[in-house]
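Just one protein chain is left out here, and the rest sit where they should.
First chain written, first letter: the chains are A and B, and each begins at residue 1.
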Amino acid sequence: MIHTLNVRSSKREDLVDITSRVAELIRRESKSEGICYLFVQHTTAGITINENADPNVGRDMLYALARLIPKDDPNYRHNEDNSDAHIKSSLTGHSAYVPFQDGRLLLGRWQGIFLCEFDGPRERTVKVCLF
Amino acid sequence: MIHTLNVRSSKREDLVDITSRVAELIRRESKSEGICYLFVQHTTAGITINENADPNVGRDMLYALARLIPKDDPNYRHNEDNSDAHIKSSLTGHSAYVPFQDGRLLLGRWQGIFLCEFDGPRERTVKVCLF
Partner (left out) sequence: MIHTLNVRSSKREDLVDITSRVAELIRRESKSEGICYLFVQHTTAGITINENADPNVGRDMLYALARLIPKDDPNYRHNEDNSDAHIKSSLTGHSAYVPFQDGRLLLGRWQGIFLCEFDGPRERTVKVCLF
């Protein structure tokens, strides 16, 4: 089953926790065991799994990525002023899967699923496939 | 169904767009909905999804990776002069999956699939699994 999540980011660089929305899709699924595949259909956004208890973890990740891949670099040639966003999205990746069992995501205690916005704010599309 | 794509790179660091070859495998597949799994069987090449409209996006990505992970660093201990390539391949990753539906890859409008060559030019092998 392939679902579509619309996810709104609120800043140029933002991590949006989508864990509860994904968990809800699993709960409604008839299949009890399988893989939940997430796929971001964009080239300046990514997806990652990380701690969602302390929001500073996500903040520190965006800080470190911005330090490594600065927004402005005179050597970039792509002229839409968002090369940093494209590069960051390839570093986090555009997909993440999580196994599920008995209708529950097999996430670790501290893990959450985040859309990584690198060129927002925007509305983004995430495909969620349960097989 | 597991297919093998042979992909030729033309430079030491190169992004080779394999989107149309993967799409063709999906079109010939009898299954209409599922996941297309790509897997690179190498340790100095990776795979990524990013914009394939402006080739400068890929160029900027290779530029940024080379700036972060220089080819020559006196602290590397692996003595084949390609530690940078091994490291970059773990950052992009060796696999990427894309859902498909009605015989079409569910890629976003700007997304393409690229073999990331970090120690070429060479011929590389990509396994494409449709399940």
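We take it that a contact is a pair of C-beta atoms (placed from the backbone, for glycine too) under 8 Å apart; a residue touches a chain by one contact, two chains touch by 3 or more.
Just so we're clear, the structure is a prediction, and the values are computed from it rather than from any experiment.
Touch with the chain omitted from the figure is made, among A:Thr4, A:Asn75 or A:Gln101, by A:Gln101. The residue from A:Arg8, A:Arg27 or A:Arg59 that touches the chain not shown here is A:Arg59. Across B:Leu5, B:Leu25 or B:Ile69, the single residue that touches the chain missing here is B:Ile69. Mapped onto chain A, contacts with the missing chain fall at residues 33-35, 48-51, 54, 56-57, 59-61, 63-65, 68, 91-93, 96-99, 101, 106-111, 131. Touch with the hidden chain on the side of chain B covers residues 2, 37, 39-43, 68-69, 73, 75-80, 83, 86-87, 89-91, 93-95, 97, 125, 127, 129, 131.
The rule is simple: only the chains that are shown with their structure count from here on.
Taking the mean of the C-alpha atoms as each chain's centre, chain A and chain B sit 20 Å apart.
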